[in-house]
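What follows is one structure encoded as structure tokens, with my remarks underneath.
Right after this comes chain A.
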Amino acid sequence: MKSKIKFLSFIVFVLAITFTFTQCSHNDKEHSNDSDKASVLDDSFDKIDDSQSNSIEINEHGVKFDHTKMALSCKDCHSCQYPTKQKPCLINCPRKQLITVYHAPEEGPTLVEMNQIKGDYKPFMFTHKLHAQMANMTGGCQTCHHYNTTGPIQKCSNCHESDRAKVKNIHIPDLESAYHRMCLTCHREWSHSTDCQQCHLSKDQNPEEYKKSKIAKYQHKDHPPLVEPGKIVYQTKHSSGKFVTFQHEDHTKLFGLECKSCHGDDNCISCHDYWNKQTGNNTVKFKKTHKTFQQHHNPCSNCHTIQNNCGKCHKEQEVDKFNHSSTGFNLGTNHSHLQCNACHKKTGVFKGLNKNCTSCHNNFVMGKFDHKKTGLQLNEMHADFDCSSCHTNNNFAVSPVCNDCHDGYSYPAKKPGKLVKKK
Partner candidate 1 sequence: MSELIYPQPVKAKFFTPGMIIVSLIALNGIVFLAIRFLFGIGAVTNLNNQYPWGIWIGVDVAAGVVLAAGGFVSAAMGHIFHLPYMKLVVRPALLTAMLGYTFVAFAVFVDIGRWYYIWHPLVMWNGTSPLFEVGICVMIYLTVLYIEFTPILTERFRGKVNLPSILRVFNGLVEWILKLLDNTLGKVMFLFLIAGVVLSTLHQSSLGTLMVIAGYKMHPLWQTPILPLLFFISAVCVGIPMIIFESLIASRSFKIEPEMHVLSKIAGYVPLLLGIYLAFKLGDMFIRQSFVYMTEINKFSIAFIIEIVFGVILPMIMLMSRRVLNSPFWLFIASALVVLGVGINRINNFIIAYRPFYAKSAYIPSFGEISVTLGCIALTVILYRAIVMIFPVISLPKQDDLKELKHNRG
Partner candidate 2 sequence: MDEKVKNQNPRRTFLKQFAVGTAASVGVSLIPTKTEAKFKDTQRENETRMGVLFDATLCAGCRNCERACKVAHNFPVDDIETFRDRSVYKEYRRPSPNNYTVVNEFPPSGVATFPIDVKVQCMHCNEPACASACIVGAFTKHASGAVTWNSDMCIGCRYCMVACPFQIPTFEYDKAIQPKIQKCDLCFERTKVGKIPACVENCPVGALTYGPREELLLLAKEKIERHPDKYYHHVFGEYEVGGTSWLYVAPVEFSELKFPPVGDSPAPGVTEAIQHGIFAYFIPPLALFSWLGGVMYVNNRKNKKIENEANEGEKK
């Protein structure tokens, strides 16, 4: 018995030293020879060791996640420098930077029965797909699933305690609060009503019938696809520079902005002007609120410099869509679908690009370029030529002429290879 204790304490001693060096503990005073404490220390050490050898962990909610495969900084989830399993020091949800995976609205369930809370009202059917489609136009899935690892979708009740009296961390609302906040943040603005029976089943309704009617009504119902405005013209109250034209399409299509980067905080009423019902044309009117200069210009100033630059946006009349041919370079059919930053690599600078194809297309050199892409597979003879042998001055816009080299030859009667399907 005595020897066993001795042996154990020896192991503990060794482990404790390692422990100190691995900096996993902040308390090195604990490595005493006291066997009670030692066993605790021993235990914790094992686990830490385990997690180091195998980065896949199963958290308390039974969700597997792999730390190493996450594009994250530790600080996104942990508040201390060296989180341990005992003290993960997780920061409170919702975390500032969120980890989400995108799912199409159709991937999720159409209707979800909310029945986890026992209360004054009966369970109700949540039209998940419809809401997901709506969320798609603003914050995406994370509007509701605000904290999710790369694994499966977590249940709300994993974090949100369903019994309010048992809530330990008051920073995380309980399940009932979480549900209602999710609903009410939009629905209060949307319908201006907090009537419980808007969602909940009243006492005289039959739950089965209600369920059936809901399914029948919403199973194939989709939110109508969003009509994206080409441009929005804002009229300001200033006498000079009265019009601000916002090229909405350019921002989404050419700059590749996601909806949520501007509309992340938007609500249904942002578009469905509930009070004015003025959604006739493409020009959408926003509800007027008293905003500071800063708040007012935030949508633009988040990316654009607005200081001393008013005239850039504030014009005397509506502005037409940007025409790239006005710069002397017609985008044609090949380039028109490209986003700006495909060519204009330097952020914010749109000048000084060489019109020469090779200035961008650095693969337009012999041996690197697969000529099949143009729909013409060069035969062996031609494949070995330098590009400029045929394409004079590396001008690929103009097709080469055969009789520059071959007298009397003309395309397409004679081809330098065979035609293939364009890639």
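Selection rule: all candidates are chains of the complex that A comes from, given by their letters.
Keep this in mind: a residue touches a chain if its C-beta (ideal position, glycine included) is under 8 Å from a C-beta of that chain, and two chains touch if they have at least 3 such contacts; residues count from 1.
The model shown is predicted, which means the values in this text are computed figures rather than measured ones.
Given the complex, what touches chain A, 1 or 2?
2
Considering the complex alone, what residue numbers of chain A touch candidate 2?
Result: residues 92, 120, 164-165, 170-171, 173-174, 176-178, 180-181, 184, 188-189, 192, 194-196, 269, 287, 289-290, 295 of chain A touch candidate 2.
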